[in-house]
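Quick one: the structure is below, questions incoming.
Here the complex is missing one protein chain, while the rest keep their positions.
Coming up: chain A.
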Amino acid sequence: MAGKRATHIHELPESILTEVFALVKDVRSRNSAALVCRRWRSLERLSRTSLSLRGHVRNPFLLPTCFPYVSHLDLSLLSPWGHHPFLHPSPTRLNGHPEPRPDNYNGHHHLLVDDQQLLVAQRLGQAFPNVTSLTVYARDPSTLHVLAPRWPGLRHAKLVRWHQRPHHPLGADLAPLLAACPSLVSLDLSHFYCWTEDIPPALQAHPAAAASLARLDLLSASSAEGFRASELAAIAAACPNLRHLLAPCVFNPRYFEFVGDASLLALAAACPRLSLLHLVDPSTLSPARPISDPADDGLTSDDAGITAAGLESLFAALPELEDLALDLCHNVRDAGLALEALGRKCPRIKSLKVGHFHGVCRAAWLHLDGVSLCGGLQSLCIKNCPDLTDAGLAAIARGCRILSKLEIHGCGKVTEMGVKKLASMLRSTLVDVSISGCRQLDAARSLRALEPIRDRIERLHIDCVWVRPDLEQSPEDADRTSNNTGDLDELEEQEVSNESRNKKCRHDGDHSKSNGSSSTSSFWWRLWERLRYLSVWVPAGEVLSPLADAGLDCCPDLEEIRIKVEGDCRTCPRPAQRVFGLSSLSRYPRLAKMKLDCGEAIGYALTAPTGHMDLSLWERFHLHGIGDLNLYELDYWPPQDKEVNQRSLSLPATGLIQGCPTLRKLFIHGTTHEHFMRFFLMMPHLRDVQLREDYYPAPENDMSTEMRVDSCSRFEHALNSRLIPD
């Protein structure tokens, strides 16, 4: 019999409530849940397993102790970023004054004595006894020396360091960690700057930890070199149980000890259970896109030391391979045969990324060849393959029927037709597409090509190249010819998808262009229903505003956007419009998170010659209109001046960012002046601000006086002492 009182969530048994809470990921929701009642609080704490400590830890007793069940602890974001004064003895401040100052001189100074480090580490260990996964900014080994023994059962560790490597013997960075945590399963050094020579000795010196390692991520964007063949062999020998290995390697055959077929085979022999293998050329890790000469057609002069035959033997030796990336800068010829072997020998292969492989999919005849024979592929990334054609893409679509993620970069022969056919054939599975650096695919063409999956795609990347004068083929011709090739069943598929594309969205459309045969979009907005994440690449000097006209009219679900501006602002022509066009993004109603990366835009910071714009003007150009968007979170990389090694927020940028009324989190990946930061205090909802100089080399406190440690502390103190409305 049903009572008059409705059932309340509170009446659920504890075990179910705990499960429900465990599924809630959003931190603020969790905090709100914890405020409801004591029972909920204890349950929420029980299920809170991951915690990222933010804020300034000046005193050990400020550490929160109410999260005892946390198993993943992130200490790398503590303020001031990149410094851990409470875990690091400070050097003498001035050479002329060796005597230390008293601790209480100024609350914003950080001078802790050695045994206070131990105390703080002990406190951390007490507050979080169940930590099995740790992320920490390890500026020098003393941090780990003190922290690692607190959690001898540590299974996952991620080290972060963007500052220069201090002078110490090889392997000294990792030794304390490996010594104290012999059951370490995963070590992530992808954000850690060290030398390649540091790794093998550290692993060899601690065989217990090395043998237990199953995952080793060495892909650091700051390493200019890669591992040599002998180093790779040493790592493989030390860690026989590796299942995931990611490492940059020296693939250039002109260098000593380059990694070639033999080294790869040796690696496979030493670690036969590898299921994830990412070996890349170090230059692919740098944030700058390599400038490709269009006449070059993607052919670099050197071939890699890796051959198709060698790859075949490699695949034969690694039957458990699921995820492979071989992103090279040198050519691998006739790779098609090797990729067919991949499909045969590694049946579990799900994700593949290849760079500078030739012959990935020839599609010369009607049968499938090359990568299209890897039927189980879900994610495929082809970079710099100069002979990939539309026919190849069609073959891939026929062969890899469950492909959900596709990325093509620098494939000059691919055209709109090819991508469109692939999209229509893979309509039921493809949700993540990235098209970049392809000469024949500018922004408008890329967006048109993705029309068959417009209502399904969730993540998208395109290059904002607006006008390509060398492409004369009109859209009508392209669509007409596309219907003539291919099998009959493909044509049928396309017609079916045509009908399903008729959306009932009726708007007064002045904007939509009328295309030729795909004229279904002439009266309707181009609606990208499920698009959640958009990434665009903009060459320096270009504007963003034509984006809507090019095809991205209506994206009701778009939450996150990443804009990368790259190029030389000194030599590019002055932009045609006065503003970059950020306010044009206000047409996307749910846009809340933005990453604006101008870090690879180079310009003059202070001393621009006459007639040139300096970086403050460029920042004003780029950031204008950002106040019109209802952003919740902003990551901003200011443009840099390489001559003076400065990445700094200028005054107009500060002013424009200050105009964002709803911003709650702001992360600036650069430096700035203290009183610029003070402007941010006037933003009503701002809660979390940090200057993260996560590029190599991160400025030392003494090198850059713009945002010193003390300034950061003062600012955060002021930020934290404001009243927050919610």
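Methods note: contacts are C-beta pairs under 8 Å (C-beta built on N, C-alpha and C of every residue); 3 or more make two chains touch, one makes a residue touch a chain; residues count from 1.
The working rule: contacts and distances are computed from a predicted model.
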{"item": "\"Hemoglobin, alpha embryonic 5\", \"60S ribosomal protein L6\", \"tRNA (guanine(10)-N(2))-methyltransferase TRMT11\" or \"Probable strigolactone esterase DAD2\" - which is the UniProt name of the missing chain", "value": "\"Probable strigolactone esterase DAD2\""}
{"item": "Residue among A:Gln117, A:Ser616 or A:Gln640 that touches the chain left out of view", "value": "A:Ser616"}
{"item": "Positions on chain A contacted by the hidden chain, ascending", "value": "94-97, 105-108, 606-610, 613-614, 616-617, 620, 644, 650-652, 654-656, 658-659, 673-676, 678-679, 682, 702-708, 710-711, 714, 717"}
